[in-house]
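Every protein chain except one is present and positioned as in the full complex.
Chain IDs A, B and C follow the sequence of writing; residue 1 opens each chain.
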Amino acid sequence: MYQELILEHYKHPQGRGLREPFDAEVHHVNPTCGDELTLRVKVADGGKVLDVSYDGQGCSISQAAASVLHELATGSTVDESLSVVEEFTRLMQGRGQVEPDEDVLGDAVAFAGVAKFPARVKCALLAWMAYKDALMRSQG
Amino acid sequence: MYQELILEHYKHPQGRGLREPFDAEVHHVNPTCGDELTLRVKVADGGKVLDVSYDGQGCSISQAAASVLHELATGSTVDESLSVVEEFTRLMQGRGQVEPDEDVLGDAVAFAGVAKFPARVKCALLAWMAYKDALMRSQG
Amino acid sequence: MSAVSGFDVERIRKDFPVLTRELPGGRPLVYLDSGNSSQKPAQVVETMRDHLTWHYGNVGRALHVLGSESTVAYEEARDKIAAFVGAPSRDEIVFTKNASEALNLVAYAFGNPVGEDERFRMGPGDEIVISEMEHHSNIVPWQLLAQRTGATLRWFPVTDEGRLDVEGLEELVNERTKIVSIAHQSNVLGTVNSVSPILARAREVGALMMLDASQSVPHQAVDVAELGVDFVAFTGHKMVGPSGIGVLWGRRELLDAMPPFLGGGEMIEAVWMDHSTYAPVPHKFEAGTPPIVEAIGLGAAVDYLNAVGMDQIKAHEKELVAYALEALPEIPGLRIIGPRTPIARGGTISFTLEGIHPHDVGQILDDVYGIAVRVGHHCARPLHLRFGIPATTRASFYLYNTTAEIDALVRGLHHVQKVFG
Partner (left out) sequence: MSAVSGFDVERIRKDFPVLTRELPGGRPLVYLDSGNSSQKPAQVVETMRDHLTWHYGNVGRALHVLGSESTVAYEEARDKIAAFVGAPSRDEIVFTKNASEALNLVAYAFGNPVGEDERFRMGPGDEIVISEMEHHSNIVPWQLLAQRTGATLRWFPVTDEGRLDVEGLEELVNERTKIVSIAHQSNVLGTVNSVSPILARAREVGALMMLDASQSVPHQAVDVAELGVDFVAFTGHKMVGPSGIGVLWGRRELLDAMPPFLGGGEMIEAVWMDHSTYAPVPHKFEAGTPPIVEAIGLGAAVDYLNAVGMDQIKAHEKELVAYALEALPEIPGLRIIGPRTPIARGGTISFTLEGIHPHDVGQILDDVYGIAVRVGHHCARPLHLRFGIPATTRASFYLYNTTAEIDALVRGLHHVQKVFG
């Protein structure tokens, strides 16, 4: 399950740290394992995601997922990144039965093995759900 | 399970019919299968059981058990017959695991096969429990 | 051989080893008690054995290979069962230990101070509607509910033909009614109840509706979405599955609104000493370690039934019951309790034999011919009281039964009459 890429992101998280400016900030907690994440988004008028910044604590999966999310979302558009979130969610909730769409997921495909462990799915999804939530608030 | 003896008693019940005189009368019902029995006892001063008379309706097991009870109890003493009741109860509640004491039980040993069917145990016990109850009332 | 195309009862019988069993004294087994509990095909038994031997771990919580294998198999079973009964969402399938628990789970949702939803409030003045043909498992939970809350329990009567008497529907199901719960198919009469008129009336007055489908799901294709009711209960052991597993299907929105029933591990989101939040359905209703291998076994049972085809099974049983409805009345003194035509009824026939107690009928059939039927009130005592009889003898058919077995039953009954004549 620990793809090299996951460990890489865990040890060298991309874009970690809370930055200004931002449109919305959210704080998500996974009560099952105590993982916590604070996440901010900054979106340009045209719908381009300018920055996803975050800080938190938890297992390697939740931390690496935040780092991968940062890479995939920053620079893409709100719509594009939401479709990645959707595909990622589908993969995670597929209990290991879903064939991931690599074209959509990019590096995030490394998390496919997590889907077989319900207890870990929430770790992988923590940052992604926080991101979706933050986007909604930034636009609401 | 249908020993010849059981069928014999069912078809030709001994001592059936309610008779006078009596010291106590009881009416017992088995709600599971609708078996009903009215039973009377007459005990002499010395503790000798002078008569056990009964009437009722139900399956062959419950009817035959009443007939066998009549034969065993009438003419014996209260104490003797209660020890037969006790042994019969032990046999019936033994779920087919109890070795019956033929010396004590006499003809009643024919009911041993019933013990494996919890639904039938109550049929076999109906008259015997009624008898015990009636004795208690006659002496109370 | 059955006339239903592609359906080969002899081939099916080979999947059920017990049907080849010789009982003590050399009697072959004639199993006509599937309405009580069905036999299990080797496919189900081997699936369970394989899982217990090689893949077993606790579900949900474990992060290792065995835990993952068990979790995947357990949740796949849920998918299979959801598909089998046409559940709009897999999360609407709650595993219980039997149908009785499923019925109680819903009953305990009412009048429960832990819940807040208006539809589940219950107190004096509120009414619960069941019917006179119910199994005790669809009577006693509602009696207890009425006792806990002060609500009133009411019921549909049954006609002489053994059909639900819906004449008083308008008055019986009214503005005070909170829930209607009836059998989809009677376990005594065989009657298949028509759901839609009752459901329409329940909707009119804003009542919820539950179906006890313990006797229908094993024998015909049931589609919960098509039925349109709110809750459906059924049980694994009657549908070639193992003991220890039952199912509650409920509309997601209602399951969400209900308070939890059993508290414990796995049904929570987070726990503090003084309060808790709960997991989303279905887990909210699955406290503690669930019947893991039993659910997996039920998944295998559903695979098996699907492979044979539910429509084929239904057609086969219809043939059997039509055959039996012709053959049985030829026995003098035999009275069928329930519909005497093979229309809107399943393969369950209860009857009395004049002058002979059902206990004696059943026992002689077993003792002499190895014929397994059920005798007594079949956990439906009020229905028997309604017909003024303490008990009946019941023959119930399933996919593995044959007309030859019905012939054996008829022969057996003749013999019973000789013994007790």
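Methods note: a contact is a pair of C-beta atoms (placed from the backbone, for glycine too) under 8 Å apart; a residue touches a chain by one contact, two chains touch by 3 or more.
Being a predicted model, the structure only gives us computed values, none of them experimental.
J.: Considering all chains of the complex, which shown ones does the missing chain contact?
T.: Over the full assembly, the chain not pictured touches A, B, C.
J.: Check each of C:Val9, C:Ala99, C:Ile179 or C:Val224 against the chain that is not shown and name the one that touches it.
T.: Residue touching the chain left out of view: C:Ala99.
J.: Check each of C:Lys80, C:His237 or C:Lys318 against the chain that is not shown and name the one that touches it.
T.: Result: among the candidates, C:His237 touches the missing chain.
J.: If you put the missing chain back, which residues of chain A would it touch?
T.: Output for chain A: 1-2, 7, 10, 31-35, 58-61, 117, 119-120, 123.
J.: On chain B, what residues meet the omitted chain?
T.: Listed in rising order, the touching residues are 31-32, 95-97, 116-120.
J.: Can you name the residues of chain C that touch the chain not displayed here?
T.: Interface with the chain not displayed, on the chain C side: 17-18, 21, 23-24, 29, 31, 33, 36-37, 39-40, 42, 44-45, 48-49, 52-58, 61-67, 97-101, 103-104, 107, 112-114, 132, 135-137, 139-144, 147-148, 153, 155, 235, 237, 242-246, 259-260, 262-268, 270-276, 287-294, 359, 362-363, 365-366, 370-376, 378-379, 381-382, 385.
Here is the rule we go by: only the chains that are shown with their structure count from here on.
J.: Are the chains arranged, by touching, as a line, ring, star, complete graph, or other?
T.: line
J.: How many angstrom lie between the CA centroids of chain B and chain C, rounded to a whole number?
T.: 38
J.: Using mean CA coordinates as chain centres, what's the gap between chain A and chain C in Å?
T.: Taking the mean C-alpha position of each chain, the two centres sit 45 Å apart.
J.: For chain C, write out the residues touching at least two other chains, lowest number first.
T.: Residue numbers touching two or more other chains: none in chain C.
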